[in-house]
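With one protein chain removed, the remaining protein chains of the complex are shown where they sit.
Chain nomenclature is as follows: A, B and C, assigned in order of appearance, with residue numbering initiated at 1 for each chain independently.
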Amino acid sequence: MPGLGASLGRGGATDFLQALQHADCILIEGSNMAEAHPVGFRWVMKAKERGAKVIHVDPRFGRTSQLADLHVPIRAGTDIAFLGGLIRHVIESEAYFREYVVNYTNAPTILREDFQDTDDLGGVFSGFDPETATYDTTTWSYAGADGGTDGSEQTHSSQAADQHTGAGMDVGAAQRDDTLRHPRCVFQVLRRHFARYTPQMVQRVCGISPEEFAAVADALVQNSGRERTTTLCYAVGWTQHTAGVQVIRAASILQLLLGNIGRPGGGIMALRGHASIQGSTDIPTLFDILPGYLSMPHARAGGVSLQDHIDAGARQRGWWSYFDSYLVSLLKAWFGDAATADNEFGFGHLPKLTGNHAHFATMLRAIDGGLDGLFVMGQNPAVGSQHAGLQRRALASLKWLVVRDLSEIETATFWRDSPEIESGELRTQDIGTEVFLMPAAAHVEKEGTFTNTQRLLQWHDKALEPPGDARSELWFMHHLARRVRAHYAGSASKRDWPIRNLTWDYPEHGEIREPDAEAVAREINGYDVAGGAPLPDFTTLRSDGSTACGCWIYSGYFRDGVNQARRRDPGDIGAPGGWVSPEWGWAWPLNRRVLYNRASADPDGRPWSERKRYIWWDEQQSRWTGYDVPDFPVDKRPDYEASRDALAMEAISGDDPFIMMPDGRAWLFAPTGLLDGPLPTHYEPCESPLDNLIHPDFHMNPAAIKWQRPENPYHATGDPRYPIVATSFRLTEHHTAGAMSRNLPWLAELQPEMFAELDPALAADRGIEDGGWMIVETARGEIEARAKVTPRIRPLKIDGRVVHQICLPWHWGFTGEVRGDITNDLGALSGEPNVGIQESKAFSCDVRAGRRTRPSTAKLADARLDRPVRPDEDDPPAEYPSQIT
Amino acid sequence: MSGQDAHVGRPGARPRSFERARRLPLVGRALDWGMGPSAASATTRNAGARIAGLKVTESVCPYCAVGCSQLVYTRGDELVDIEGNPRSPINQGTLCPKGAASRQLIDQPGRLTKVRYRRPGATEWEELGLEQAMDMIAERIIAARENGWQDVDRQGWRVDRTLGFAHLGGATLDNEENYLIKKLFTAMGAIQIENQARI
Amino acid sequence: MTTRAAPTEIAIHAPDAQRMGFFTDTTVCIGCKACEVACKQWNDLPADGSRFGRGSSYDHTGSLNASTWRHVRFVEIAEPTPQAREDAVQRLEAGGGGRVPDIPATGGGSGSGAGDLDLVAIASQRAAPPGAVDVAAAVAAMDEWVFMSDVCKHCTNAGCLDACPTGALIRTEFETVVLQADVCNGCGYCVPACPFGVVARDPDDGRAAKCTLCYDRLQDGLEPACAKSCPTDSIQFGPYDELVDLAARRVGELHARGMPDAYLYGASDDPDQELAGGLGAFFLLTQPPERYGLPAQADSPVQENVLPATTAAYGAALLAAAGAAAAFLGAARRSAGHGPLRFARRRAIRSWQR
Partner (left out) sequence: MSEHDAHDATPALGTHGGPAGWQRAHPDAPVALQRNRWQDAAWSFLYKDDTRYAPAPADMEAVAQASRRMRAGEPGAVHGPVINAPVWTWEVPLYFWFGGVATGAWFVSVACDLAGDHRSAAIARRVSLVAVAPSPVLLIADLGRPGRFLNMLRIFKPRSPMNLGAWALVGFSGLAAAAVGADLLGRPRAARAIGGSNVVVGSYLGSYTGVLLATTAVPLWARSRLFLGPIFVCTAAATGAAATRLTLVAAGLPHGHPTRTALGTIETGAMAGELILSSLNERRLGRAGLSLEHGTPGRLFRAAKWGVRIGLGLRLLRAPLGPRAHDVASLCYLGAGLAFRYAWVGAGQVSARDDETVARMARGAVTFDDRLTGGPRGRRLASIARAPRGAGRLAARYPELVRRASLRAERLLGMSGTVAGRRGTGAPPTHR
């Protein structure tokens, strides 16, 4: 999550669920927590009964809102405007936690003179190139700090390359004004930037009345400071936007101004929707990063050497100065004895990126005939991915497809009963895709770790043998690797070097020859190359090839050869600080449960208040101590003053709690790491019935990715055919695309049919009856759903006109016990510039009563006739809008 | 429960007629006949939790990311019960409906136990042996790798990669599994490795 | 505080058992239905299908039945009183004012441009045409979305228990009412004898079935499955007396927080006012009981009616027997007396008795 990473240092929730009980106010926005995370909401309820105020800001009055003290309806996709209003309120009313802001954030840091804000340029920051729709980020740097990132080399797809690293920026030379009065200090820039976000503007953009706005603002301000803390909880309602990362940035800025990061009951709780989605970014099945958020190498003229890559990725100061150790240890873990200093530890053999190879780009490649095969493991893109109709067409263009799941999901049967077959656009006999549907093992039939939303690694033991030919992914990958390696064993080709030299000697056991998950875990944890002893943590990693480690941030989870993730001791919950339960599982990094917890103490190392005591400096023992593992060098005195030219961790002073950042401070203003601006700015969603009132010249995020293709038509702003705002949400009773819930009769009966929630006025206007059928239409498709006409959805008055919103769950598809139309048939492919996430939480549509008369995606059938044949190069053209019509 | 005594003996509070009849000497007892120990069956008298004495395994719920701990009770290879782990400080024994239904996730209708294979252009599934399927997949991934291989890109920069195959998924997989996916596929030169959602 | 069942009613005696029960606090319920599923999971009950209902909010399984022993009710539009509806129209027409959350089109600001809210035009058609959405009613009911996990009440005066002719229903040592599946012969009498609509007969199996308060789990010291799974502890399980005390405190606290409508359903009332003598599974509600499909007052229909009904019926039967006798004796006397037809009658008697 670069939103959190660029602000605070690490892309993970700063908090854990039990800590919510210590919050004095909980703002849930962009999340439907009670429905999507019911057990997590347990701790919100505890906080509420301890006196906390719970606020839910959401287009839909859902089960979360019912339990909240205050529900504020908001127009979907306007979160930055609302958060910006709160930021402005906090600054203008001087309600910010001054001591925290001055000491722990980069508010006092002075920016370059040539930085220009959106106010100066009518909606973009300095460095914007309308031709490529990208930014040169040079001018966003601190004054005096030379280098900065070389913006010209940035592309949309290089995403994570520099986002955590800020490579090359010499923050040591940065100047600060602790009075926060310097006109070019971050604080003053921030103040000016958000000056437009007045309550009146919030009302015009979001549809939130000044009274409601004041109620939220007062609650946040009153419940922040030395004695009190506020937590923000969010989920994909914030991230799945073309400015999603900047929403998280805005939330970070707000929490930093209020002084809530790193403190018990504070922080930003990212609520992930899949058991191990945090784990699948930590150990990424993502194209642009290597395990532990190390960037994948990018191709460049003359080739990229290991040193080039380290120079691009490492920082001189802060924790990222050890980038080289982590990368080399990873290469040692992968290539073993073959990786030596002489051959750059095999670095040169890693595949290199040249552009966007994310999911959507890949599927578009597939449509164009540029992809032979696809593995789909535990995912259901035919239902669950944006523009599902396009996804299914892409599947039909493959030569082969391997699907691994528990049951026959839509992705595996698209050739038989998809809407495209129904419409006659595709004929089963003509689909040349060879499909392997492999039975998978369920969670109790294998062992391993999930990394849950609070960065907690929990080991699950194996209770049963998988039935029949069902196997774990571990088994599948292991035995596939065995075959592939056997094939290439005799090859002398340079390109086969990584396969030949890949370390792959995991012991097998049992009749089915299941590889040993703990052996894999030990490799991830890391070991001493000479002796093979497990490493205690990542501080022991070296760049000389003496250590191997598959994922540096997980180093320590097999400390002392003990599976730390398998620890199951809750401890004494009632003891002071006992609620942290540090012996239950293992959280990365180093079992820290609250990140940046040095900030729970004041610059002198004393708790900000007795009530919010968490980590403090123990003068007698001369070390940091408390309820958690200190997120700080444990013996670095609070009064340690780093010299200006100190490097690495020496450069982090005793009162710099954000050790991942080169200046040890959280970034209100992100001089580097983001591709669409150093500060969040309100842009309308890609598809919106309304104009951007704050920056009329730039309707949507100018750096966002759009694919202008006939099969991916977009709605123009204010298109009268699509006047309604749609958003999607999850129900408690189902899970994601339904593969894990629609087949379960116990769950299927609880929510048997696809429905859409709409307000009574819209229903009356369109003649839609509660419980009757209705159709939701976009340029991509039309789906039918039962109407749930409910006063829980309220029309909003936006800038003088009434805007209706509809809310769509997205759990149904064309197989399973209960079936229904696919919400994702409605959306268009679009991409947030930093991470490429789609905008599925706000788009425009139209509704009418009745049932559809043709298959859901039939209207795009003709659009594909003029598609190009196989492209001559790797990257599909991603066209970036320079002007939005 | 001091406050409650005030109600007892309140003026006008009289037992109902049935209660009065029941309390009549001798005859009143007849109203309770047939409700005593004679009504309980042997099964009821020996009732107990069917998981008593079963093997238990600690697991983690596979649905959302809260990380609820589960207790899995099994009799040999038969799954008997999945419920919340009361020792977990996260969920303290509770589960949401999905977690509570996860026994049915394992024993769901239509749970796959055999490889299904669809030939190009075919209208029906065929069954395939696991080893045969693995061999076929290995053949195809190797062919796709070679077919999509690039030593250099269009500008002549070294890329050492293949665009022949891609991977999607992982958010509900174990870390160890994702690690092997990333490790093998990256070593094979694949870069199009993606999962559920990019956050 | 409740009329405790006399010991003879208890079928299973255990030396230190005490009354156990459920306290379901709807003010902390998130409507997740975990209880419904956890119950089915533990008791191995099948899914029994559902239908997408009109106006049923998120409830598609309808009601408790033989294979649904916990059921979460959702009440979304509690049809407002005429006065509340009228108030809503007024508020709409005023284009603002009133409590903020009560205004459907928020962000309107006070007094400005209320006229262009098409909502008002629709709402102002005070009597909505049949079938159309009643906007004003909807507005009046805006924030009244309530969830309630329903279950067998384990009544002190249990109609099903009183009715059961086979002894399949018993009161256990925990003073819960348990249906013994190995005894029940499916007579169906308990179904209408339950004033709460809890017990039902399974159409496939033929036996009646209902919540056992996890009698088998209690034997091994385990919490019932629903209470254990409840993520927000809306369902609380424990010794009855402790639960009642806790629940009463909770009501007091909610009253203090400005929720005067919070009340206990099935506990803490005067003993003679208590629902069915006191419910072993009682509820904290915030709306009138009928919103949740609960009767405002109830007692075991058997205990209520059996004595007067039997007296009337049996008395009538004896009267009928006496009447029959009287009719015969009267007829016989007439035939013995004088009259124009007496010879014919005597002839008839003689011919019949021959």
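Just so we're on the same page, contacts are C-beta pairs under 8 Å (C-beta built on N, C-alpha and C of every residue); 3 or more make two chains touch, one makes a residue touch a chain.
From a predicted model like this one, the values you see are computed outputs, not experimental measurements.
> Touch partners of the unshown chain, restricted to the chains that are shown, please.
Counted over the whole complex, the chain not pictured touches A, B, C.
> Of C:Ile10, C:Val72, C:Ala163 or C:Val177, which sits in contact with the chain we cannot see?
Considering the complete complex, C:Ala163 is the one touching the chain left out.
> In the whole complex, not just what's shown, which of C:Val72, C:Val177 or C:Val199 touches the removed chain?
The missing chain is touched by C:Val199.
> May I ask you to list the residues on subunit A that touch the chain which is not drawn?
With respect to the unshown chain, the touching residues of subunit A are 42, 45-46, 49-51, 744-746, 748-749, 752-753, 771-773, 817-818.
> Which positions on subunit B touch the chain that was left off?
Residue positions of subunit B that touch the missing chain: 3-4, 6-7, 12, 14, 16-18, 30-35, 38-39, 43-44, 46-56, 58, 71, 73, 75, 80, 85-87, 92-94, 103-104, 107-109.
The rule we apply is simple: only the chains that are shown with their structure count from here on.
> Could you state the distance in Å from the CA-based centre of subunit A to that of subunit B?
25
> List the centre-to-centre spacing of subunit B and subunit C in whole Å, with centres computed as mean CA coordinates.
About 32 Å separates the centre of subunit B from that of subunit C.
> Give me the residue numbers in subunit C that touch at least two other chains, ranges are fine.
32-34, 36-37, 41, 231, 233
> Two or more other chains touching the same residue: where does that happen in subunit A?
Subunit A, residues with two or more chain partners: 38-39, 42, 732-733, 745-747, 750.
> Using the touch definition up top, name the residues of subunit C that touch subunit B in the complex.
Contact set of subunit C toward subunit B: 1, 3, 6, 8-13, 32-34, 36-38, 41-42, 157, 161, 167-168, 170-172, 178, 180, 182-183, 215-217, 219-220, 222-223, 225, 228-231, 233, 241, 244-245, 248, 268, 270-272, 299-300, 303-304, 306-308.
> Using the touch definition from the top, list the residues of subunit B that touch subunit A in their complex.
Result: residues 55, 57-70, 72, 74, 77, 79, 82, 85, 87-92, 94-99, 101-102, 104-106, 108-123, 125, 128-130, 133-138, 140-144, 147-151, 153-184, 186-199 of subunit B touch subunit A.
> In the complex of these two chains, what residues of subunit B are touching subunit C?
Touching subunit C from subunit B are residues 1, 3-4, 7-8, 10, 12-19, 21-22, 29, 32, 34-41, 43-45, 47-50, 52, 81-84, 86, 91, 93-97, 99-101, 103-104.
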